[in-house]
Structures are given as C-alpha cells and as structure tokens.
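Quick one: structure below, then a few questions.
One protein chain is absent from this view; the other protein chains keep their places.
Residue numbering begins at 1 within each chain, and the chains themselves are lettered A, B, C, D and E in the order written.
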Amino acid sequence: MFSPQDTADILIEALPYIQKFSGKTIVIKYGGNAMTTPELKAKVMQDITLMKFVGIHPVIVHGGGPDITGFLKKVGKKSEFVSGLRVTDEETMEIVEMVLIGKVNSEIVNLLNRSGNRAIGLSGKDASLIQAKKKLAEVHDNGKTEKVDIGHVGEVAKIREEVVNDLIEQGYIPVIAPVGVGEDGEAYNINADYVAAEVAGALNAEKLLLLTDVEGIYRDFEDKSSFISSLTGKEARQYIEDGIIAGGMIPKVESCLTALDEGAHKTAIIDGRLPHSLLLELFTSQGIGTEIVK
Amino acid sequence: MFSPQDTADILIEALPYIQKFSGKTIVIKYGGNAMTTPELKAKVMQDITLMKFVGIHPVIVHGGGPDITGFLKKVGKKSEFVSGLRVTDEETMEIVEMVLIGKVNSEIVNLLNRSGNRAIGLSGKDASLIQAKKKLAEVHDNGKTEKVDIGHVGEVAKIREEVVNDLIEQGYIPVIAPVGVGEDGEAYNINADYVAAEVAGALNAEKLLLLTDVEGIYRDFEDKSSFISSLTGKEARQYIEDGIIAGGMIPKVESCLTALDEGAHKTAIIDGRLPHSLLLELFTSQGIGTEIVK
Amino acid sequence: MFSPQDTADILIEALPYIQKFSGKTIVIKYGGNAMTTPELKAKVMQDITLMKFVGIHPVIVHGGGPDITGFLKKVGKKSEFVSGLRVTDEETMEIVEMVLIGKVNSEIVNLLNRSGNRAIGLSGKDASLIQAKKKLAEVHDNGKTEKVDIGHVGEVAKIREEVVNDLIEQGYIPVIAPVGVGEDGEAYNINADYVAAEVAGALNAEKLLLLTDVEGIYRDFEDKSSFISSLTGKEARQYIEDGIIAGGMIPKVESCLTALDEGAHKTAIIDGRLPHSLLLELFTSQGIGTEIVK
Amino acid sequence: MFSPQDTADILIEALPYIQKFSGKTIVIKYGGNAMTTPELKAKVMQDITLMKFVGIHPVIVHGGGPDITGFLKKVGKKSEFVSGLRVTDEETMEIVEMVLIGKVNSEIVNLLNRSGNRAIGLSGKDASLIQAKKKLAEVHDNGKTEKVDIGHVGEVAKIREEVVNDLIEQGYIPVIAPVGVGEDGEAYNINADYVAAEVAGALNAEKLLLLTDVEGIYRDFEDKSSFISSLTGKEARQYIEDGIIAGGMIPKVESCLTALDEGAHKTAIIDGRLPHSLLLELFTSQGIGTEIVK
Amino acid sequence: MFSPQDTADILIEALPYIQKFSGKTIVIKYGGNAMTTPELKAKVMQDITLMKFVGIHPVIVHGGGPDITGFLKKVGKKSEFVSGLRVTDEETMEIVEMVLIGKVNSEIVNLLNRSGNRAIGLSGKDASLIQAKKKLAEVHDNGKTEKVDIGHVGEVAKIREEVVNDLIEQGYIPVIAPVGVGEDGEAYNINADYVAAEVAGALNAEKLLLLTDVEGIYRDFEDKSSFISSLTGKEARQYIEDGIIAGGMIPKVESCLTALDEGAHKTAIIDGRLPHSLLLELFTSQGIGTEIVK
Partner (left out) sequence: MFSPQDTADILIEALPYIQKFSGKTIVIKYGGNAMTTPELKAKVMQDITLMKFVGIHPVIVHGGGPDITGFLKKVGKKSEFVSGLRVTDEETMEIVEMVLIGKVNSEIVNLLNRSGNRAIGLSGKDASLIQAKKKLAEVHDNGKTEKVDIGHVGEVAKIREEVVNDLIEQGYIPVIAPVGVGEDGEAYNINADYVAAEVAGALNAEKLLLLTDVEGIYRDFEDKSSFISSLTGKEARQYIEDGIIAGGMIPKVESCLTALDEGAHKTAIIDGRLPHSLLLELFTSQGIGTEIVK
C-alpha cells in the first residue's frame, strides 16, 4: 500500500502530463479484453473519469463484435464472414444495432455516469453523426479480386463532428456506437477502429488511442526486444509494404494513418489488457504501446 | 387537390395557432397505432418536423410494448404480466433495453433526421436523465392487496431536465426511451405514459400530448354524443372515482394529472389513429381528443 | 371550407418550403395594389407574419407614390415629373418624408404589430441607414442626353446593413421607408425598388420579392402562353437589349439585377394583385411571377 | 477665447459629474425654444452627443405642437382646443403623426446622426412601444365637470421599455415621438411631457430632464430671489394645493411626480432657453432649474 | 521508485477527491516554513499547480513577517512590537509594502508562472480589493486594557471579492499580499491569517487552508494521542474559553471561525512543514491537521 506521501509524489510526477493534455480532445477506441473483462472494464471507466476531471475531453468509440455474435447465436442466426467482414442482411443489421446501441453503448454510458460523469450515448444515426456508404468485400480468387455485396456493411462517408463538439462544450462525454446511416436512411455496420479514426480526424483530436489485445508493433514478433515504441506514418506504410506489419495489425495501423491524414495530431496502439492502460499511456513517462505520428 | 390559393388560405388559418405555440415546449407520448402503422408513422414524423420548423420545441417519449413482446418471442422467452405490468427479470430487461433503445428509439431518431431534423436519442441512462426506483406490482386477492416484486419494473424518482434543455437549446429534438436507472445503476422498465408525464412536468411543458388508440373520453362510451372535449383535473379525479373514467383510460388520465401537478400547463389525450393527429390538435380550431387542464 | 384534415395536408405540403427558407432573410418591396387595396393589404400583413413565425427574417421596403401625390394635391402643390422622376424641391421633399415616414411606414408597422409581430419603422435617416447621393434626371432631346438637377432625388450610395441586422437579431421586423440621407444631412427621395435591391444585396438576402401590379414577364405581352417563369441575369440583360423587356418593367428587372450583383441569392417579380402572393411564391410548388437568378 | 490650459481645467472640473452619471439612463423631454431656435437646437444636439460619448444613455422624447399647428394651417384645418387639449379628429391625427414622426422626429434623428451618433427614431407604434388609451377632456361649467370626447387624444397605458433598452444595449440613441397606439391599433396624440415621464419611470432613469421655456419654479414669480432649486415630491404636491405651483407649470410638475412614482430617481425642470442647458444641469456644480426628487 | 502501475493506482485513489473539489474555490494562507524553506516552497508551488489543473480554483494569501524584519534591519530600522503587533510608522509601512508586494508576492507569482500557471499578484490596493481600517493594539496593564495607536496596522473592513472572481473567471491564479487600503488611501499592514479568512468568507470558498508550523490542535499538547482532527466552530470557541486552545493558536482558530461566519464552507489548520501538505490534506483519505467546520 502507498503512504499519503507516496500519493503526493506520484500526483506531482503526473502533473506535467496533466498540463500537457489539459483542454485537449482524446478519442479512445474501446474494445477487446478491456471491454469484456469486468476488472479491466471498471479500470477503463476510472481512467476515463480521471481524464475528464483533469480537464481532458475524452470521446469514446466502441466495438461489440463478441456481443453481436453471442446474440445472433441466441436468436438462432449463424455469423458468416467474407474476407473478415460480417455478412449483414437486414435482420442481422437490426440485431447489430440493438446490441451495439441498446446494450453495449448503453452499458458504457451507464458505467461512466455511475463514476460521476455525464455521458451521453450516440450512434451514427443521432443527428446523422456518421454518414456512411456501402462497403463491398474484396474476395481474392485465383489472382483475381472480386467485389462482393455483403449487405449492410459500410464505411464512413462523413462525420458531422459539430454534434460531438456540441456535447463536449456542454460538459458531456460522448460515447459513440459504430453504426452509420446511408443516404436513404439505411443503417450500416462499420468497423469501430475506422470510425474512431475518422472521428479523431474530424475533431482534430490531440490523440487517438486504440485499445487492443496486443502489446503494440514488433519488428519481429518472436523477438520481444524488437518492440517499436514510436514510428512515423511514412515508416508505418513502408513496414506494411515490407510485411513487417501484417495480419490483424494492418487495419489498426491503417486506422492510425487515416486519423493522422484527417487531422488528428498523434495516435497510439496500446495494450488494453494492462490495467489502467489509458493512464499508463497518458500520464507516465514510459507510455505503453506503439505510437504512430506524422 | 388543393389550389395554391387554398394553400395560402389554410396557412393563414393556422397562423394564430403557430403564434400561440411559438417557442413553447410540447411533450409527445408516441405510441399505439401511430407507431406501428407505417402510413401513420410517416405522418407523425412530418407533424413533428413541422412543429420544429414553426418554432415549437417538440420532445418525444416513446413506448415499445409490441416490439418487446415480439422480440422476446423470437428469443424464446414468454411475456408474463402481473396486474398489467410485465414481469421483467434480468434477461428480459436486457432485451427491453435493446429493443427500446437500439431499435425503437433509433428508428424514430432516424426517421426524424431523414425529414430534415437533428434528433438525438436518449434513454434514461444518458446523463442519468431518468432516475428511477423499483415499482412493486399490486395484486388484489380475496380483498387483500399484496405488493409483489416483479423485477426490473420501475417508476420515475427524478428527471434531470437540464439534459433535455441542453439539447433543445442547441436545436436538437430529444427522443426519449422509457428506461430508467436506479441508484446502483440497474435499469428499469417504466411505463412510457408516466415518463412522458414526468418529463412534461419537469420541463414545464406548454402541453403534454398522449397519442392513443381511442378518440378520447366519453361520459358514456356507448353514446358518441357524450364525448368530453375538455375537463379540469378536479373533474377528472371525480370521474375516476365515479367510474366514468375506467380501465385502460385510468393510467392515461393519471399521467395527465401527474404532468399538471409537476408543472405542465395543459395535457390532452388524442387519437393517434387519425392521420396528422398532432397537427389537428395543435393547428386547427376544433382540436381533437380530450383536453385535461388545471 | 376546409376540413381539419385538409389543413393538416396543406401544412405538410408547405413543409419543404418552410424548411428551405428557415433562418433566411427575404426582402420584400411592398407597393402597388397590394399596398392600396385594403383586402390585399391585410393579406400581405398575414403573409409577412406567417413568414416571421415559421422562422424567416422578412425585411420590408415600401414605396408610397400615390399617397405623396395625394397629399401634395391637398396642400396645393402640383406633382411634376422629368423622365419619370418627381421633381422634388425642398418643400416637396418635406412632404415626401412626412408621407413616407409619418404615414405609410407608420401604418405598415402598426398593421404588422397588430398581427402579433414586433415591427420597427426605419427611414434612411435612422442610424444613417441609407446613405444617398443626388441623382440627375436624364433628358433625351434631339438625340442628345442632358442631365438635369431635379432637386432631392437620389440614389443609394451605401446601405449600413448592420442596423437592419441588429434589429433582426433582436427579433424585430424592420420596415424601411425609401428616404436617403446625403453627406450634408439633406434628405433624398429614392425609388423604392432600388432601395429594396440595395438592401437585399447588402444583407445577402436569400430572395428579393418585388410586389408589382403585373403578372411577371412575357416574351410577347399579347400571348399569355409566352410567360417566362424563370430567367438568368444574363438572359434578362439580353432581353432588355432586345426590347423584349421594356417600359416600366425595365427598372424592376434592373433592381433584380442590382440585388443579384450586390449579393442577393435570388429575386422575383411577382403579382401583388393576387391575394397572398407572398405565400404563393414562397410556399407552393408553382410559385408565381418571374424569377431572375444568377 | 479659452487657452488649452483652461480647457483642461474645465474638463477636470466636469469629471466628478461625468463619473456620477456614467452608465446611467437620462430621459430628456425636448421641446419649447430649444427645439425651435436653430442655434439652441444645434447646442442641444451637441449636448446629447457629449452625454452619449461620456458614457450616459440619453433617451429623447420630443413634442411638436407648433409644427402641427403650422401644418394644419397649411392644409386649411383650424386648430381647436378644449381645456388645453387639441381636438383631434381622424384627419388631424393623420397630420399629427405625419408631422411628429415624418418631420420632427426625423429631423432630430438626422441632426444627432450628423453629430456622430447612431440615433433611431421611434413612435409609440414601433414595436407597440407606447400603449395608449383615450383621454377625455374635462370641461368645467357652472361648477360641474363634464368629460368630453375630443377624438384621438390619449394617455399612456403602458410603456414597453424593453424596446428602448434593446436599442440602448446596441449603442443607439432612441428618439421617441409621443404618438400612442390603442388596443384596436388606433393612434393617439399624447402630451410629450407625460410620455417622457412614463418612459423615465419605466426605464428607472437616473433623471428626467424637462426642457421648458421658464427658469424653473418660483415661490413668488415676481420675486426672482424666491427661486426654488430643489423640492421633494411631497412639497411639490403641497405647493400645487397651495397654488404656489399653478397654470402651465402644473402639468410639468405632475410629469415629474409621475416619473418619480413610476421608478425614475430624479427629475428636473430646466430652462431650455439657455444655451447648453443640458450640460449646465448635468456637468456644473450650480445646476440650473428646479429639481424635484423623492 | 514507483512503477507506472503504482502511478495509475494512486491517481485513481485520488480521483474521488479530485471530483469532490472540482470547480470549487480554495483559499490558501501561505506562510511559515512552507514559505521559507526552498524545498517546501517548490513543493507548495507544485501542489497549487496540480490543484489548478485538476479544476480547483486556488487563491493564495501570503504573509511575509521574516522578510520584513530582515529588510528593516538592512535599512537600520528596529522592529518593535506591541501585544504582538508590529509598530508601523510611515517609513516602516513603505518598507512593508515594498517587501510584501515587490518581493514576496512577486516571487510567488513568478514561481507559479514558471510551473505553467498564469498567476497575477494583487495587493489590497489593486482595484481597492482589501478595504481596511486602523486597528489599535490592546495593552493590558494592571488589569486595565488600553488601546494604543501603533500606526499603519489595520483590519479588514470589506473585501471586494468581484476582483478576485474576475481573475478566476479568466483562468488566472490570484496571489494576494495582505496590505489594506483605508478610506483616505493610506496603506495598512494586516495579519495575513485574517485577510485569508475574510477572502475565504467573501468568496464563499469551499475551504480555507492555513499553512502553519504546527501539526494542528491537541487537547493536551504533551500527549500526541490527544490530537484533534476535526471540531466544530462551537467546540472551538469552547476550547478557547477553556484554555485548551491558547497562545499563537488562538488567532489561527479565530481566523477559521471568521471564515466560517463570513461564508466559507470548511477550514483547516495544517502542517506546512510536511512536504506536499496541500495535496495530503485535499487528496488523501487521512487528511492532515485539524479541520474546523460549522
């Protein structure tokens, strides 16, 4: 346990970081273990609350894949994927919305408010926050690439960031479900990483933090000493080309690059499995994870 | 079809009503046929849009019983009722939230936005808007009344109306799902009429409009000529005591009385089965339904 | 007579137009029969009131020729014109001001206020709203053009539009008499069409509406089927050159062109003899009169 | 002539008075010689301009009797009076408005603006500023008092002072013509002293200054040494009863009493025949005229 | 050394305290060892900076006795005291001001700004912040109490708290030197504890913190176990009467009582000799020192 004097010392150690982020907007992609393990979940809520009360403007974008899969099973629908994207017919989309908005988002909002915040849940339908368009799956077959319509899967066409800023200005924490809305009002299921990236870009966020289930980027995944704590966008693109960044890490890194391109100042892929990973990243000298900057 | 001159004449006829409600808040309990029939639904959206654009501040509170029942059936859960209240165990409550917030609320918000508005969906969890407490069902058996715990069924403890006003002030239309939140963060399913009443009271609304599937109140239901177009709160209480107001009409009338007690200026029970019932009530000389006033 | 349902239907038909003009400034040149026939006058007041209450910012500029002529006769002064412009000696100018400001403007303001508005009358002298300079009459004689000083006849040098905007911002309807003020404080009688045009330009008005006593522009006045419902500024200039637009229509069209040049978005010459011509133009699909756009 | 050093000394002498009135509203009833003699007129304009620029909020209410009489003569109408009130038929009222609003008010506004101000003219019709009701003339005959309807002669029912305050807040000088408007929109000619008093009361003015053609109140008009420089409202009422205050001075004093009753802090009857009487009253130690205070 | 995870844990432990004081004003009487020992001084600056950046509004009132004594010695003036109050002739007062304002205040302001704040120094003369009156020394001699004039020693007559609030509102940290100003502009040396108390009262501060060189109040100073961590104002008064609170502790406690009487919510006498005593008091569960509450 810590003595009061320890407390004081540590608060003072954190002060330069608090000063640095004071009044800045930080977008958090919330997902993975940090969203499914109750203990981690509780700690993320504390972290966000602390961020808010030391003068940062946190904006949360969450995923919800496991909950969706779970609920689809419950109603007897099988989850089908094409090139990693969920095939989303109308009935599936209805359930996606119900789970993301009516369950996952609602729960995060509730947890934040119980921690003393004033959080408000938003989906892309609220005030048409996330304008979306259909995204086709790319299927590679025999060296040919075919585009396949897999239903209500979309990508961001435009973020109406004034909605988020209106809420921030009045002291609310916006919590965003990654459901987009098309020109004809149809709903789209969008990858939460990409939504977080576009939101961070549109808000000119100081930082986009992607909570993941990995430690960050390694030059050689087998060699722990090859961990990369910081790289530029240019380097990141080169690493993808060179195959150093590969697999599931590619969409994460691409989200960071998108955020930087659209106006965010910094991004980081951090390990959400660590307790208080947000505070570790923001308020300690070491930081955690891999930072990608312009 | 109408000639342009007819259009002009009718707009001018509506002008005194537009002037009367300009800048006022009107709470609409949206439910019944008006929410289930696609044609009626479209017309309600138009009505609310018109209200907004002629300077009224509409606030929507919606129900969703049929959708909930439908969805519970889908996942193989039977709906059980005690004294008219749905027995709501934890799993049921989760589905209630998903349906009300993730489906019904989301759809209304989307329809309003497609009509050119900027609507934002809220549940009672958002910024702790609807603070709730458990409500026990009253079971009358052999002349005795017993209170029975039927789970996550609640009543309003307090409305944090500043949340609604913050959104109105920034030009948004708030759309509220009747889910309350208890002191320990647990969710409660609350009757939408009562939520609308409490919201109307807390906002000192100019009017609470309950969209129902009846024409209003009759002194003698068999005798169409006995229709009551206006009565005072005092009269209403007497009519309940006298059994003139009975059955399903009682909670509607009680909601009106609650709204008046808590600060609303006027209330009306109107027939949501009529196309454009909101406009008929607000913008024509006859009005429709039964008005209950102080 | 209309049924309530007709009312609702028509209000809804008007909704897209209401949405389109919401929050926009529309300048109305008020004159001709619409200002002299009591029935039409009442209807114009209703139209402007409706405009205001559905969120439009109407600004009125009025003429007053017949009243001036009438009053000059009363005091025994003959009205004399050179090239269509009233010769305006000092004594005449005094009467012009008294009639325009103390009678015509005052009456319009009063009628608007009785309809539930808050209108304030302005002349060009108020806060030096209309800065003017002398305009010489052009007399064509034997192929030569001579410029003749006909006294207090002026043209707009500059509109101080912040005065109008200050009043709009506080919710007032500005009603402007076409009296300008020169550098030495002398008053000038200015053609109301031109004043309206300059005001519309300076305010970047959404639309300038000229209420006239004709239906609009015909390619061939004899052939009703040659009516032109819309033309561009470029076309309008060509039509003037070609003589298709001629006579009293020229200054009307020139006013429209000036307004467009100075910053107004659209203009229209409409038939003020039709009851509710403003509403017909703004809130019905057909519109009326001839629109001139960029 | 004054040396620069004299200028400095006098500015400094005036400083305590400037500080005293800084940010306060002062209502000036403008009339009599100060309004008819060109030299005095110019000096009043300078005085008001100075007041404005040293941080006072001047509000002008003007009369216009001589101009009205002159113009009625011009159009061949005789001026008729009952108990000192002008018999005002419809035609006369029209001319009263034209003269007060279109000539007198317009001229004052113009003069103020040429002095570097931003003045806006108002009549009681503008935004329904002066709500009025009919005033009957009292005719005393054979010891009996009869009330006689003499047409459009009115008294103030209510001042909508927010209109004046709106203009003050935006930096304008309001100039008010004493024309009131009745419930049915009919115009009323109202005594300017009374209008000034009601305006001063409604605005809680720091001071009401009545510019008159007398030096103030004497205990004995023949004895110059009996001049009263200050008296309380109570004393004033006693003096009226005792006949010390009599004749044309009574309505002036009654206006002061009304202003004090309605909320003004101080009042004074000052000699408008003195050049710069406003400055003498406000910015010198002697003051001028007779002050009536609570 | 602490691990990053320790940092996170401690930040989270501090969160409830941060939330509790967010947006509140806390007045700090800064003096004693905390102001003279360089290490302690540095830590106080950090503490205040942290307070500011987690959303608290700190207001500093400082003393400066030792510096004054030192400087007087430098210019060859002896410090003389009557009943514990410094005899303050004109020359001494000049030096008091120079030291308090030009040295002590200036240094604190500078240190705060170097820590990343925007601090502004104020004395009671700035905008007449501390209005003072002369305080006579009470000399007890032979059972008689005599009041003796010892020059420029004063007490607070009135705090113009709007000056402090103006600066807080614009984000500045006000740092106040305890120099008051009398009605004739003469300066007064005032006990800093009392100034802090009056400032805390006038600002309705959440808390007044007196930094002293003792641990707090003991029931029996010899018995460390008799430490009192909290007492009410009523108890405090009783303890003074009973002699439990005595000597130099009396003015400290009286300052707390004054602050509570004038509007502060809580007060505490804390041990400024402890590093980070402000943080220990505000952000740990134990707190330090003795709290005196209503």
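Everything that follows uses one rule, which is that contacts are C-beta pairs under 8 Å (C-beta built on N, C-alpha and C of every residue); 3 or more make two chains touch, one makes a residue touch a chain.
Keep in mind that what you see is a predicted model, and the values were worked out from it rather than measured.
All shown chains touched by the missing chain in the whole complex, by label: D, E.
In the complete assembly, the contact with the undisplayed chain comes from E:99, out of E:61, E:99 or E:244. Residue in contact with the omitted chain (choice from D:22, D:36, D:83 or D:204): D:22. In the complete complex, the hidden chain is touched by one of E:46, E:123, E:191 or E:267, namely E:123. On the side of chain D, the interface with the absent chain consists of residues 2, 4-15, 18-19, 22, 43, 46-47, 49-50, 53-55, 116, 274-276, 279-280, 283-284, 286, 288, using the contact rule stated above. Although one chain is not displayed, its contacts with chain E can still be listed: residues 74-75, 94, 97-103, 105-106, 109-111, 113-114, 118-123, 125-128, 163, 166, 170, 172, 179, 181, 185, 187.
What we mean here is this: only the chains that are shown with their structure count from here on.
Between the contact lists of chain A and chain D, the overlap is empty. One inter-chain figure worth recording: chain A and chain B are separated by 36 Å, centre to centre, where each centre is the mean of the chain's CA atoms. Contact with two or more other chains is made by no residue of chain A. Chain contacts here run in a simple line, from one end chain through to the other with no loop closing. Chain pairs that touch one another: A-B, A-E, B-C, C-D.
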